[in-house]
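Note that one protein chain of the assembly has been removed; the remaining protein chains are unaltered in position.
First chain written, first letter: the chains are A, B and C, and each begins at residue 1.
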Amino acid sequence: MLVLKKTTIDKLPELAACLMEKGTLVAPVKEAGGFNFRAITDAAQVDLIFHNTILSPKTVFFPQTEDFVRYSVYQPILEAKPVEPEIRPTFLFGVRPCDVKSFEIMDIHFTRTGVPDPYWRKRRDATIIFGFAFDTSEEADPAEFYHTLGIGAADPDGSDVFMLRRDDVLFLKAVSPRGENLLGGLAGLTDAAPDERKYFDDYIAQGHDYKTRYTCVDAEAIAKEFEAIFHNTDFWTKVSNACLSCGICTFVCPTCYCFDICDETQFGQGVRRRVWDACMFTDFTLEASGHNPRTQVYQRLRQKICHKYSFHIRKYGPISCVGCGRCTRYCPVNIDIFSIVEQAVQAKWYKRM
Amino acid sequence: MSENNPYIPMPVEISKIIDEVDTHDIKTFRFTFVNKDDEQKFVYLPGQFAELSIYGKGESPIGIASAPTDAGYVEFTVQRAGAILPGLVTSALHDMDEGGRIGLRGPLGHSWPIEFLEKKNIVVVGGGFAFTTLRSLVKYMLHKDNRSRFGDITVIYGARTPGLLCYKDELAAWEKRSDIKTIITVDKGNETWTGREGFVPAVCKDVAPSPENAVAVICGPPVMIKFTLPVFFELGFSKENILTSLEMRMKCGIGKCGRCNVGYKYVCSDGPVFSLAELEDLPRDF
Amino acid sequence: MAISFEQIEQHLKTEALKLLESGKVILVLAYGRGYDANHPMPYVAKHPSDVDNIVFNEYCTANLARYLTRYPRRTKIAIAVKAADSRAVVQLIQEDKVCREDLVVLGIPVYGMKNFKTGEVIDSKTTGGLYNPVLYDILLGEEVHGQPVSSPYDVLAAYEAMDKEERWAFWQRELGRCIRCYACRKACPMCYCDPCFIDQNKPKWGEKSPESPGNLMYHLTRFHHLAGRCIDCGECSRACPVDIPLYLFHKKVAKDCEEMFGQAAGMSIGDKPVLVNFRVDDSDKILE
Partner (left out) sequence: MSFEPKILGIACNWCTYTGADLAGTTRLQYPQNIRVVRVMCSSRINPSFIFRAFQLGADGVLIGGCHPGDCHYNTGNLYARRRLAVTKKILEFSGMEPGRFRVEWISASEGNRFAEVVREFTEQIRDLGPQTKFKISQ
C-alpha cells in the first residue's frame, strides 16, 4: 500500500516538533556560509528552501570527529575507556537524491566489505532518511552532474520517506516499511488526493528528464581508461596545475571517507579519535621513515580522481561519485572533476565505441 | 562499543627487550598478553603485522617478528623512526622498560602464503631490519612440526655492517643447522668479520638459487628490493614466485581509513604481501 | 571604465604568445576557462598553442602568485598580476622566494572584479583597494586613475569599536565554524611552509580536530605568521567554504604593522619585511 501524506510548508515546524519528540532531528539549517545539516534544537530552524548543503549529510553517519577511547597518560592502559557514542533514533530530513545514493556507496566500504565499522553501522541503523526531490522547475546548478551518474532529480531509492514540494505543499511518501510505520504515526499529516498522487508519481518519473551536465560514463570502461592514463604525467600535471591541494573537495564530498586517527591530550587527559583527513594534504602519505609516495600536487589529485573513478570501481563495483557538484562548487580555483572525467572519456575509449 | 570494535587495542605487557644492533636504535620487544582471552584471539601467521598503540602518542604498524610457534608471546622489532616528523610511537616505545604496558591491535593484513609455499624450496632474502617478518617465516618453517612441509630453505640476509645484523644468536644457530642454508653478508665488514662482504643483489646472483620449484620471499629497504627483483627474474623465477611485502603509511590497518592504497588495493587489508605479478597489475604509486 | 576585460584578455594573449615564442619564459601563469565562463581557473600556458585558452574576465580573482613557489628557482615565468597580486610578487621577492630576474610581470590594472561564488563585487572591503599593480614589466592596458580611493582599513571600524567581549564572541563564532580544510593557507601566496606549523607533531602546537581550541591556535598563529606579510588579496576568505571573514583579522594586523613600523607589505622590492627588520629607535610604546 502506498502511503502518501501531505502537509504545508508553513506547518513544517509542527512536523519537525513531532519528529523531535521521537528522536534527534537532523535537517538543513541556514547558517552564515550557507546551509548545513544540523541537529535541530528549535523546530523553526528547519528550512527546506535550499538547493543543497555545503557539507554533505555524511556528517550524520561519519562525523568529522568520532571519539574512540578516553585515556589518561598518568594511568595504566587498562584504565582507558572506550567512548560509547550517544546514538538516538535519528531523522535525517531533506536529503537530496544524489546524497541518498552516496550512503549506499559508503555502506559498501564501511559495513558491507572487510571488517565492519561499528560506528557507521550503529548510526546508519538508527537513522530514518527523508529524501527530498530537487525542484525541477529551477535551473540546475552549473556544477552538478548527477545525471551523468544515472541519478534522477527525484529518485526515491534509498530513502525511507521521500518528499517533494509543490509550491507550499509538501508531500511525503513512505518508501520503506520503516518509513511507512513512521508516517502512519505522525500527527498533523493529511492524506493526499488521487490527483496529487498522480502528480507525485509523474514528478518522480520526470526526474530523469531533468538535465544536469551529462557525459556518457560506464563504470567498467572509465575504470580502465583511468588505469591507462594513470602514468600519463602530462595529463595529470595539466589538470592539476591550478590545484591548491587544500581539503575542500574531500571534506564536502559525500563519498570521501579517509580519516586520520589522532590522540589529543590535554592536561594529561586525552581522547583517541578519528578525524577526517584528505588525500590532498601533503602529509597524508608521509611515512615516519620520511618516505612520501605522493609529494607532488598532481599525484594527489590523481589519487583523488582515480580513487573515485577507477580504484573504487575495481574494488567495490560502483563509481564513488554521485555528481552532487560540491567539490566543484566550493573549489577555490574551480577545478571541476566532471571536466577531468570528460577529458578522460574523450581521450580514448569513447571514440573507439 | 568495546566489544568487537576493531579500533580498540588490547593491552599487552613488555616482558623482554632485546637490543639488536650496536647503534641501539633497533630493539626487539617481546609482549605478553594481559588478558588471556586476547592471546587466544591473536592468531596469526608469518608476514602479518599489528598496530602498536600508545595512548597519547598514536599507533604504528609493525610486522610481527615472532612465529606462531612461539607460544605465549609476540615479538616486534622496532626502529626508532623519524626523519621529517618524529616517530612518536617508536620513540616512546624505545624509552619504555620491561613491565611497561601498551596497546596492540591485530593481527592485521595477509600473511606470507603458507599453503602456496608448502612443498616448495624457499629462498628468503632480507636486508637490514626489514628482516622481521622473514624471521617469523623462517622460525615457523624451521619448527619441528613444520619443517617437513617445506623443501630446501635458503636464507640470504644482509646488513650494512656486522653490527647492524639483527637476531645474531638465531643467525648463528641457523648457520649450524644442516636443514637450512644461511648466507649472511654485510656491505662493509670490520676487523673481526670473517663472513661475506657484498650487497644483497650481488650475493643473490652469486649464490644463484635454482628456480626449480622455488619461491623467493624478499623484504628489505626499497633500494634493495629494486635491485634484487630483477636478479631473481633473470635467474628464472616466475613473477608469481617472487613475493615481497609493501610499506605505506597506515592508520586504521583494516582498510577503512583510505591512505595506504596502491591502485585499487589497500596495503593493509589486501597486502602487505604481494607477488611480483600482482604488483605489476598495480600502478607504480608507492 | 578605462579599459575593458576583453582588451586585457587580448593584450594578455598577445604578450603571452610573444614571451613563449621568444623563449623568454617557459611558462605563463594566467587564467583559463573553467567549467563555465563565470568560473575561470588559473591556467599555465607552456606552449604557444596554449595561449588561445587564456581568458580574462571579471571573475578572474585567483592570486596567481600562489603558484610561483611551486616551481624551482631559475624557472623563467611570466605571471599575470592584478594590483594585490603584484604586491604578493614583491613580497615573495623580498623574502627571496623568487628571483626578480626569473619573472616577467604582466600587470593588469583593474577594478570591479567579482567573486565567482557569490557574484559580489570585490572592492576595498575584502582586498587592498588598489587599482594598479605596484610592480610590472608590461602593463596590459593603461593605469587607472581618478577612481575613488578608499582605505582598505575602513571596514575595520565596526570591529575595532566592539568591546573585547563582543569581539571575542565574534571570533569564537566565526573561527568555530572552521572545518580545517586548510584552504586559507593553501590559497595564500605567502603560506609556503612545508610542513606548516600545525602539521608538526613534536611539538604539537594545536589539535587537528575542528574544535575551538585547535582552530584558535591555527588561525591566530597564522595571522601572526602573516603579520607584515599579508598583502590583502582576500583570497583566504574567498577560498573558505564556510565564509569565515579571515580578511578582517589580516587587515587589522596589517594596519597595526603599518602604524607601528611605517611600512605596508609588498610595496617595494627594496623593503625588508617588517618582522625580520628593526629600527634601533622603535618605540617601546608599541608594547603598551
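Criterion: a residue touches a chain if its C-beta (ideal position, glycine included) is under 8 Å from a C-beta of that chain, and two chains touch if they have at least 3 such contacts.
The structure displayed is predicted, hence computed values, not measured ones.
Colleague: Report, in label order, the displayed chains that the undisplayed chain touches.
Modeller: Within the full complex, the chain left out of view touches A, C.
Colleague: Have a look at C:R100, C:R167 or C:K202 and name the one touching the chain we're not showing.
Modeller: C:R167
Colleague: Applying the definition given at the start, please give the residues of chain C touching the unseen chain.
Modeller: Residues of chain C in touch with the missing chain: 159, 164-172, 197, 205, 213, 216-217, 220-221, 223-224, 227-228, 249, 252-253, 256-257, 260-261, 274-280, 282, 284, 286-287.
Colleague: Provide the residue numbers of chain A that touch the chain removed from this figure.
Modeller: 266-267, 269
Note that only the chains that are shown with their structure count from here on.
Colleague: Using the contact definition given at the top, which chains are in touch with both chain A and chain C?
Modeller: For chain A paired with chain C, the chains in contact with each are B, in label order.
Colleague: Taking contacts as defined above, which has more of them, A-B or B-C?
Modeller: Result of the comparison of A-B and B-C: A-B.
Colleague: Taking each chain's centre as the average of its Cα atoms, which chain lies closest to the overall Cα centroid?
Modeller: Taking the mean of C-alpha atoms per chain, the most central one is A.
Colleague: Could you give the separation in Å between the centres of chain A and chain C, each centre being the mean of its C-alpha atoms?
Modeller: 32
Colleague: Using mean CA coordinates as chain centres, what's the chain A-chain B distance in Å?
Modeller: Distance between chain centres: 39 Å.
Colleague: Tell me, which residues of chain A touch at least two other chains?
Modeller: Residues 260, 262, 283 of chain A touch two or more partner chains.
Colleague: Can you list the residues of chain B that touch 2 or more other chains?
Modeller: 84-85
Colleague: Spell out the part of chain A that touches chain B in their complex, as residue ranges.
Modeller: Listed in rising order, the residues are 68-69, 71, 73, 76-78, 80, 82-85, 109-110, 113-115, 117-119, 227, 230-231, 257-263, 265, 270, 272, 274, 277, 279, 283-291, 293-294, 299, 303, 307, 310-315.
Colleague: Would you pull the chain C residues touching chain B in the complex into a rising list?
Modeller: Per the stated touch rule, the residues are 195, 199-202.
Colleague: Considering only the defined contacts, which chain A positions touch chain C in the complex?
Modeller: 31-34, 54-55, 64-65, 142-143, 238, 241-242, 244-248, 251-252, 260, 262, 264, 273, 275, 278, 281-283, 297, 328-330, 332-336, 338-339
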